[in-house]
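The complex appears here without one of its protein chains, the remainder shown in place.
Should a chain be cited, it is by its letter among A and B, assigned in written order, with residues numbered from 1 in that chain.
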Amino acid sequence: MIVTPGWYMALAAVLFSIGGAGVLVRRNALVMFMSIELMLNSVNLTFVAAGTGLGLIEGQVAALFVIVVAAAEVTIGLAILVAVFRGRATANVDELSSLGG
Amino acid sequence: MNNAALLPIAPEVILLAGALIVILLLVLLDRPYREGGIVAMAALAAAAVASVLQWQALGDGADNLYFSAQGVPVPRLPMVVMDHYSAFAGVVIFVVSMLGLAVAWRLVLTLGARSAEFLTLVLLAVAGLHMMTASANMIMLFIGLETASIALYVLAGFTRERANADEAAVKYFLLGSLASVVFVYGAALLFAATGSTAFYGAGSMREFLAENIVAEPAILLLAMGLVIVGMSFKVTAAPFHQWAPDVYQGAPSGIVGLMAAGVKIAGFAALGRILFSALPSQIDDWAPALAIIAGASMIIGTVLAAVQDDVKRILAYSGVAHAGYILMAFVAGNEGIGSMWFYVTTYALTVIGVFAVVAVVSGSRSGSSPLAEWSGLSSRAPVLAWVMLIMLLALAGIPFTTGFVAKVTVFTAATDAGYLWLMILALVTTIVGLYVYFRLAAVMFLEGPAGVEEVVVPPTTALVLAVAAVTTVLLGLLPWPLLDLAREALPL
Partner (left out) sequence: MTIGDWLTESANWAFLFLAIPTFVASVMVVSSRNVVRAVLYLVIALGGSAALFLMLGAEFVGWTVVLVYIGAVIILFLIGIMITRAPLTKSVDLSHPISAKAPAALLSVLLFGVVAWAVVESFGLETIPLPEEATRTGEIGLSIFTSWVIPFEVVSFVLLAALIGGIVLARKDEPAEVP
């Protein structure tokens, strides 16, 4: 079995950019958040691919920590989104306009 | 493991214990809101004492500089580092947090049973902030960053009866997690480029970069860029500052001071930890990038602060400009650390004071603070107006205040490092910035009173204002004790 870590990291770069585009372009808070999850996943792919390429276990351990922290972030993020949008029947951030920013 | 070996993690342990005691009190006692606040204050004070003890132990030649697991050869994979840098950061963060919590005291008492959760989140956020500055590993730093961020996302939207606080929480959360992702992607690419996540020890980033000349540095440059961008978000440096005005305006005034000052201290300290400790050999690559971000922050922050009509937004944009001035210290590398610390410390004290005044004038639960509420403050509450004036003079950088000394030190650092253009730019924006602060002062002193209602200053807030005003003037006149300490607070 052989692998080419460079290809995996290039794919991670693609996924990271797609996620970044999603955050910048989309206005639906849930979709923006999903894009951020996509970016986090590409971070994990980079960690693991680099670890495999260098023959180090650290890459996988780092990816596991990122997964745990990201899961905690998802909990809080969705709790915030649900608390905010429960009464509004929309998840469009542009309708959050009373701050004028 | 003897007790001295635990000293590097003592502040975090104390804060976590404090957080758990606050929760337990809620179960054991009837309405322990005030008691919970006292426990939280005591935990912060004890953590500050622990940081002072760390500093002294270092002066006596402590040999437990790192904290790592038992049985792991310590310099192999250190996780927590104890040096003058982290001890200084600890004292500043914990003292500023105590002041911030004192400003929020009234808010805590009005929260009822939710005050325990509020206090726990504050303690966890502070622990995370200090962890960022004391990490010896990128993953540790990221976990500290996330601890602080998650707690602060919730605190930003804490008083949920107002729609503004909700929106502040959503914006803070989406942009904050984007920043975290960018930062950790930079960490992943740094790992790919150097084969390590550690700052210190055998095979760390620093050793790797000192021993190897990177032939194809593209990935290393990109990784550093992403790490800097991620941290710029957190410290509200332009062009990554857009969230700050909305979040400051939406979050409860009682807690904004802590959010603004605490995150800035820890963000700059963490950025310094990464750049000075892990990547000192790449200074020629990251210093110009930071200089550009610093210049952009000064211009954007100053110009946009001049056109705002809400005091919290003015202060948010002023914070962007000040982030630029602080970044000026970074371009000087190790020589700039002392001026960075002096600026960050005095700026944090001033910001806590300013937001304390905002919390008094506009109410600690409220979000916005329109300029109209401030007109004629001098006739309604003369002492408060004069204290605010002192803070504004410090923010503007007028002589005999800390702001002046801080600006002089960072300007000298940048000039000595050869960034004359940055110093000139900073000088120009400082002069333009005078308008921002004098505009607010004019509203307070020259316009007629906005109403007849009396301005009530809670005793805890009065104490904070006294501390902030006295330190602002005293350290402005006699800056040398703090300057000497700041120059000693170097990372390993």
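Here is the rule we go by: contacts are C-beta pairs under 8 Å (C-beta built on N, C-alpha and C of every residue); 3 or more make two chains touch, one makes a residue touch a chain.
This is a predicted model, so every value here is computed, not measured.
A.B. asks: Among B:Pro11, B:Pro32, B:Gly157 or B:Gly176, which residue is in touch with the absent chain?
C.D. replies: With B:Pro11, B:Pro32, B:Gly157 or B:Gly176 as choices, the missing chain is touched by B:Gly157.
A.B. asks: Across the whole complex, list the residues on chain B that are touched by the chain not included here.
C.D. replies: 9, 12, 16, 19, 23, 67-69, 71-72, 76-77, 79-80, 106, 109-114, 117-118, 120-121, 124-125, 127-128, 131, 137, 139-140, 143-144, 146-147, 150-151, 153-154, 157-158, 160-161, 189, 192-193, 214, 216-222
A.B. asks: Touching the hidden chain in the full complex, which residues of chain A are there? Just list them.
C.D. replies: Those residues of chain A that touch the unshown chain are 1-11, 13-22, 24-28, 30-31, 33-35, 37-38, 41-42, 44-45, 48-53, 55-61, 63-65, 67-69, 71-76, 78-83, 85-86, 88-92.
The rule is short, and it goes like this: only the chains that are shown with their structure count from here on.
A.B. asks: Chain B touches which residues of chain A in the complex?
C.D. replies: 9, 16, 19, 23, 29, 32-33, 36, 39-40, 42-43, 46-47, 49-51, 53-54, 56, 58-59, 61-62, 65-66, 69, 72-73, 76-77, 80-81, 83-84, 93, 96, 98-99, 101
A.B. asks: Quick one: in the complex, what on chain B touches chain A?
C.D. replies: 138-139, 142-143, 146, 149-150, 153-154, 157, 160, 163-164, 166-171, 173-174, 177-178, 180-181, 184-185, 187-189, 191-192, 195-197, 242, 245-246, 249-250
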